[in-house]
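Every protein chain except one is present and positioned as in the full complex.
Moving on to chain A:
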Amino acid sequence: MTTTTNVTQKKKDRPNLNERIADLPLPIKVVLWILFALFLFALPLLNIPFITTPDSDFGGVLFTVSTYVLVALGLNIVVGYAGLLDLGYVGFYAVGAYTVGVLSSQHGSLPWLWCVPVAIAVAMVSGILLGAPTLRVRGDYLAIVTLGFGEIVRLTLVNSQWLGGAQGISNIPRPPGIELFEVPSIDWSTGVPVVDLGTTTTFLKFGISDFIPYYWLALVVIALVLVFDILVKNSRVGRAWEATREDEDAAELMGVPTFRFKLLAFALGAAIGGLSGALFAGKSGFINPQSFELLLSILFLAAVVVGGQGNRWGVILGAIVVSYFPERFREFADFRVLVFGLALMLLAIFRPQGLLPPRRTLRAKRADARQHVLEEGEAGA
């Protein structure tokens, strides 16, 4: 009896990485965060071997990864926090991108920056319009309705000449920049890292060939959304979402206006989706309905589920996995999709809670283990 208890005791006493970071004094934590942020900003310039994608522009890949991260954060509010299965999230992404396209190029000439708040608002309103009638029904119906929404948006885009039809919208203006200075990159071609003053990125020029500034912009947006996410989740709003997810009837009977909170989650999720779409439009300068296929909705959802729905760090990791690896292994052409599918299946089998399950699951596991030890101990005694 004593041996098992002792072993588990030791395991429990050794704090995991998370706890060790949490125990660090605040100034050190701040410094670590700043270093980490600097690393993220420098990532496309460091050209780190193996991490850097060999077959596609790494800056562009990092931007794509960032939009996935942003989308996953938004979808996590809907799916992870409030427990609403949304299969048409790409619809909001499209609404955001097309709002920018219409206002800045197709039917107007507003600068990109002005279009962004409008895109967020339009996506949010479309979320409310879709959610108001459908959030009263539960579970499966919502999944079907949202699935339909995603397709309806795409088909509307294809068939509406006003929206550019199948050709889409081009000449979307770029985000405004100021060209201040050049940032050198690192060259590894000799085997050792050398500062390469020949290949530089202009801070901050949103051009058509160098996508690194777009990635930087996306990083800033992600940071803002993360802060928003943390503040809102740790409040009455976050608790109401979770209670609704856990047991809608019980939540309602404990005074939670569940419909209102579900609609709120839906609207906020849609707004973040629209914001990602606006970023995407600003970077590509060109959008067409093919950029908003159903498959994208599935990938977005995969990012959330693979990462660990309900845990913001988990879904970020999930988004990176889902969007980065297919780019990294582009050399294997279509074969990579097969491997990717297999990997997802293996994940579903071996980590059904996701790569980084929410804290609640981890805590539960630990408590279960403790309970187990207690019972074992009793049986042995």
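Methods note: contacts are C-beta pairs under 8 Å (C-beta built on N, C-alpha and C of every residue); 3 or more make two chains touch, one makes a residue touch a chain; residues count from 1.
What we mean here is this: contacts and distances are computed from a predicted model.
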{"item": "Per UniProt, the name of the complex member that is left out, chosen from \"NAD(P)H-dependent oxidoreductase subunit E\", \"PadR family transcriptional regulator\", \"Aldehyde oxidase\" or \"Branched-chain amino acid transport system ATP-binding protein\"", "value": "\"Branched-chain amino acid transport system ATP-binding protein\""}
{"item": "Option touching the unshown chain, where A:L43, A:V102 or A:V256 are the choices", "value": "A:V256"}
{"item": "Chain not shown: contacting residue from A:A243, A:L279 or A:A302", "value": "A:A243"}
{"item": "Residue ranges of chain A at the interface with the undisplayed chain", "value": "133, 136-138, 228, 231-232, 234-237, 239-240, 242-243, 246-247, 249-258, 264, 268, 358, 360-361, 363-364, 367-368, 371, 374-375, 378"}
